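Heads up, one of the protein chains got dropped from this complex, but the rest are sitting where they should.
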Amino acid sequence: MDSDNPFPPPSSRRHRRAPKWADFTFLLLTGWGAVLVLALLVALFVGFYIGSQTAIHQLGFRFLTNTVWLAATDNPVLPGNVYGVEPVLVGTLLTSALALLLAIPLSMGAAIFLTQQAPLSIRGPVGQLIELLAAIPSVIYGFWGLIVLVPIMRANIEPALASGLYWTGWFSGTPTGLDVLTASVVLAVMVIPTITAISRDSMAAVPVSQKEAAISLGATDWEVTRNAVLPYARGGVFAGIILGLGRAMGETMAVTMVIGNPSYLTPYPTSLFSQYQTIASLLATRFAEYSSPLELSSLIEAGLVLLLITLAINVVARGVLSRFQRGRGVGRE
Amino acid sequence: MSLGLHTRRRLFSHTMTLLSGLAVVVILVPLVAVIYEAAVQGSSAFSWTFLTQRPPIACTPHLGVSCALGGVYTPFEGTLILVGLASLVAIPIGIGAAIFTVEYAKERRIARVISTTADVLSGLPSILAGVFVFSLMFQYDKPLVYSTIAGSLALSVLMIPIVVRTCEEALRTVPESVREAALALGIPRWKIATRIVLVAALPGVVTGAMLSVARAAGESAPILLTIGDGCFHPLEGVTQQGCALALWIFIGATNNAYQNWDRLAWGAALLLILIILAISLTSRFSLNRLVRRMKGGP
Partner (left out) sequence: MNTDAGSVKLAIDHLSAYYGTVRGVEDVSLRIPPQQVTAIIGPSGCGKSTLIRCLNRLHETLPGARVEGQVLLDGENLYDLDPTLVRRRVGMVFQKPNPFATMSIYGNVSAPLRFNSRMPREEMDRIVVQSLKRAALWDEVRDRTDAPATSLSGGQQQRLCIARSLAADPEVLLMDEPCSALDPIATAKIEELIAQLKKDYTVVIVTHNMQQAARVADSTAFMYLGKLVEFGPTEQLFERPRERLTEAYITGRFG
């Protein structure tokens, strides 16, 4: 059946090659993409470091300890320009910690419910709805927070908290709604999807055998969760929480719009009702109107502090997460 | 005695179940609230003029004077240009880096370095991208400090890690047997990477790219610092100051004494949410359709 041989005779073998440069060029092109990614990380550090130089030279370590952020022109008492990152650093840490305090129980509760108890049909859709939370831009959260949440806080929630919990000393001052507490609430809302998603994945990856072992010992639903699922998923959940912390610290717009941004900050917030700032909100508000090269450089140095903290948190979280996933064979990250 | 204990344990378990279900509800409250608010307030601003007119000057309504509502044409146009430029830069770089990692670097150490770098970069606070680009422009190209170009550069910084990670994941789902089969046919490496592997992974790659675009459309912090103040007159060019929907929301929100700005901002918020939803949904639909078409279906 080979009477018609469509193949060209051996002498004109089609094995002539496209010029070799095609392979090499492509390797070069994609390699450049990879190089740029690496260079971006390096450039970030270098850029921030260089931009901070003026402040580092003029302020030195005092930058970390100074408790005011004032240009000389605004400041009749202290000599010269004084910029210190300590208050905003405290603001960042405090609001993030509070946000986590609110978010963790809710996220874990939701994750537990969605992986253990919820009827199968709603698990997917509800999970997607929670992820939809993450898709809404933070500026819209800030907007909503400003228009809707702040009045509620001011008129209802904060007075109630003040009357019930004034003895703790954290609820002093007149509630305005634009304060650390509201900012923490908004942050919690934004961080919940992250923690929930990772916790869900980690809990869903617990082998059925672990749960069956607990059930066969007569454990209740909750006891199964507490003794079989949670310990197994511990690493993943922990990593999710740390990642959430990183996100909370870096969040800008929503926080800026509800935290108050007073022109003068106390070394630490005296109450949850205090107007305050975070590093992110400081950058958002002062960057457009910096008064001097020193202030600009100080702003950049504050950014460097934030950069180092969030990147470190990220590295730790991903390290924990990858070790957890490798050991447990979990799916998506 | 043991019966009492058992009942208590069960009661406790039921309570915990209730609480965790409640947690889900509590979590969804802000989502519903935000979307509701945006839908109600925003839709009242929707109209043909809303999309075609520029933001108006600020005006506080008082006796005898009503304020023109104006529109969000400038911010809308600005967002399109901004995100378009950023995508032009970020998506090729991201896909290139992902192809390099999966097809060339393979299991070598450099592959993990690139992956980890992209992972770390994806945790970058968005405002720092703005600070970074600002100081870059400040040092090297002063005129561009407040410009659309600067804004889109800041957005690319945020988009690249997303594209790299999602693309990498998509490329890795293509089984090694495909590459082996193609190699054994004497097909050059670069053709395998583009015309065979990339095509097979296309749905995932497209989804990843769309994800990064949706994220960029919603970002306001980085452009706050880099784009300047161009919302009130026609956009003059990418080297000039510009505007964006996300930025306008911020401006309108923080100056909400001006009634028309307030409503416009809600309209912009609703528009932005719709845009992001549209991008997410079409990327998911196109994913399914692409997969079906390539498997030889309709």
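As written, the chains take the letters A and B, and residue 1 is the first residue of each chain.
FYI, contacts are C-beta pairs under 8 Å (C-beta built on N, C-alpha and C of every residue); 3 or more make two chains touch, one makes a residue touch a chain.
Just so it is clear, the model here is predicted, and its values are computed rather than measured.
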Residue of B:Leu22, B:Leu80 or B:Ile196 in touch with the missing chain, whole complex considered: B:Ile196
Candidate in contact with the missing chain, chosen from B:Asp141, B:Glu180 or B:Asp229: B:Glu180
In chain B, positions touching the absent partner: 106-108, 177-178, 180-189, 191, 195-196, 199-200, 294-296
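Here is the rule we go by: only the chains that are shown with their structure count from here on.
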Chain B-facing residues of chain A, complex: 18, 22-23, 25-27, 29-34, 36-38, 40-41, 43-44, 47-48, 50-51, 105-110, 112-114, 117-118, 126, 129-130, 132-133, 135-144, 146-148, 189, 192, 196, 220-223, 225, 243, 246-247, 249-253, 257, 280, 283-284, 287-288, 296, 299-300, 303, 306-307, 310-311, 313-315, 318, 332
In the complex, chain B residues that touch chain A: 9-10, 12-14, 16-17, 19-24, 26-28, 30-31, 33-35, 37-38, 92-101, 103-105, 110, 113-114, 116-128, 130-132, 134-136, 138-139, 157, 160-161, 164, 169, 188-190, 193-194, 214, 217-221, 224-225, 246, 249-250, 252-254, 256, 265-266, 269, 272-273, 276-277, 280
